[in-house]
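Here the complex is missing one protein chain, while the rest keep their positions.
The block that comes next holds subunit A.
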Amino acid sequence: MIDGFSNTTLSISNLKVAVGPHSVVDGVDIDIRKGEIVALVGESGSGKSLTALSAMGLLSGRVGQSGGEIKLNGQTINPQDEVEMGRLRGTRLSMIFQEPVASLNPLLSVGEQVAESLVVHGRATKAQAMERAVQMLADVGIPEPEKRAKQFAWELSGGMCQRVMIASALIAEPDLLIADEPTTALDVTVQAQILDLMRRLRDKTGTSILIITHDMGVVASIADRVCVMYGGRVVEQAEVHQLFKAPKHPYTKLLLTTIPKLTDAPKQDLYSIKGMVPDIADFPEGCRFRTRCPLADKQCVKTPPLQPRKTFDDGLVACWHSELTETLQ
């Protein structure tokens, strides 16, 4: 955007995704700068995965992109164009998912799958690709990579499989890695290792990362910038420290209070936001959060625009009463 195209790896503007007649993603804007790690957070069903899948052109079935523009390094791409996307996927854009073990084909060796994108795009001969795959396995911290390359997914732990996925996603040195809840299925120690690995690889290669999560702990430990989604819209977006220090959207504020603190009594229930995310069909007119928002009033019947956060020069918020958010407890 403002930084000029060369500095923005992925730019999503006014993205709309429809499931039948309903807009489940409703005008989302996200910019990811070069080498930046952006976290996309929000409760289940807020449209995080669909946003990411649209950028990859991987929407299918009844779900389809119904509007918006996506630019990769300043150039508009058409996610519906299978030929164009086929060229970009695995080379400039790649994506990893939540289920690390199930994401690997049980009938193919780990090495073959890490080498996949090189082979698919004819970037290397099979032998060269396998050699690179072994190297890549070493880079993602897998001991005895040569032996592991010949093993199968079911012979590895979940954490190992996630490392393998990261290796396969990064082997072709893409501009952007999208990671959809990459650590949700892993235990806390392994989770920390994987996040650390992703950050180190970013530092080394300059790959931009879009990480999807609903865990504020993950956000705190890896992200540079955060986009908060609710009901298919971005409600707040800011640099990570500023967001944590001064959330401006009531939803963000409430989301942050759901993080358990070390000082909390062990069995105390986590604070969770009152009510449920409404069904797609039942989102209210105007601000979609207003059925659950403690600050909601008449004005909220109109949709609040995404505006600059007042106290900071970085970040945007979509709320009519953002100046009152800090009064929430």
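FYI, a residue touches a chain if its C-beta (ideal position, glycine included) is under 8 Å from a C-beta of that chain, and two chains touch if they have at least 3 such contacts; residues count from 1.
The criterion applied here is as follows: contacts and distances are computed from a predicted model.
Per UniProt, the protein behind the absent chain is "ABC transporter permease"; the candidates were "Acetolactate synthase small subunit", "Pyruvate ferredoxin oxidoreductase", "Succinate dehydrogenase" or "ABC transporter permease".
When the missing chain is restored to the complex, the residue among A:7, A:66 or A:103 that touches it is A:103.
For the chain missing from the display, the contacting residue among A:63, A:120 or A:138 is A:120, taking the whole complex into account.
Residue in contact with the omitted chain (choice from A:51, A:94, A:109 or A:207): A:94. Although one chain is not shown, part of subunit A still touches it, namely residues 56, 58, 61, 86-91, 94-99, 102-108, 113, 116-117, 120-121, 165, 168-169.
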